[in-house]
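Before we start, here is the structure in question, set down as structure tokens.
One protein chain omitted, others in place.
Up next, subunit A:
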Amino acid sequence: MSPRSGTCATSGSVPPRDTRLPRQLADCATFFAVDQERRGQWLRGVLDLCVLALLHRRESYGYELAQSLDATGIGPIQGGTLYPVLLRLQRTGLVTAQWREGAAGPARKYYRITPSGADTLRRTAVDWDAFTAGVGMVLREERTR
């Protein structure tokens, strides 16, 4: 579990119900758990897009993709989640894969985005922008009320 995800600091928008410390801690723990679950749900919806976007920059292999995703702050993505997504992208023809020796190190399975994958990425990224803009607007209105 990454220390930057789901800490109490992110609960700023939730007003504390009680000033007593134990109660606060309990709320915090509840929030932490919910937060993790929610992040997981968000990820399920966009992980394939994120993978496509990373592969659009350059071809890559599973472990490197996992590290890149972690570095962006999206959160640690375990292999058990990542590889099934890659298999699905491969099956639907959005990426191709090839075993190759890297510049250094052992053979790895390198993934490369296909024209169809790039097209899907472009279209869906627009949809996603519209979606998150809508969500952002609603949430901002709620906060400033």
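Definition applied: a residue touches a chain if its C-beta (ideal position, glycine included) is under 8 Å from a C-beta of that chain, and two chains touch if they have at least 3 such contacts; residues count from 1.
Everything that follows uses one rule, which is that contacts and distances are computed from a predicted model.
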item: Hidden chain of the complex, named as in its UniProt record, picked from "NADH-quinone oxidoreductase subunit H", "ABC transporter domain-containing protein", "Phosphatidate cytidylyltransferase" or "4Fe-4S ferredoxin"; value: "ABC transporter domain-containing protein"
item: Residue ranges of subunit A at the interface with the undisplayed chain; value: 61-63, 66, 78-80, 83-85, 87-88, 91, 99, 106-109
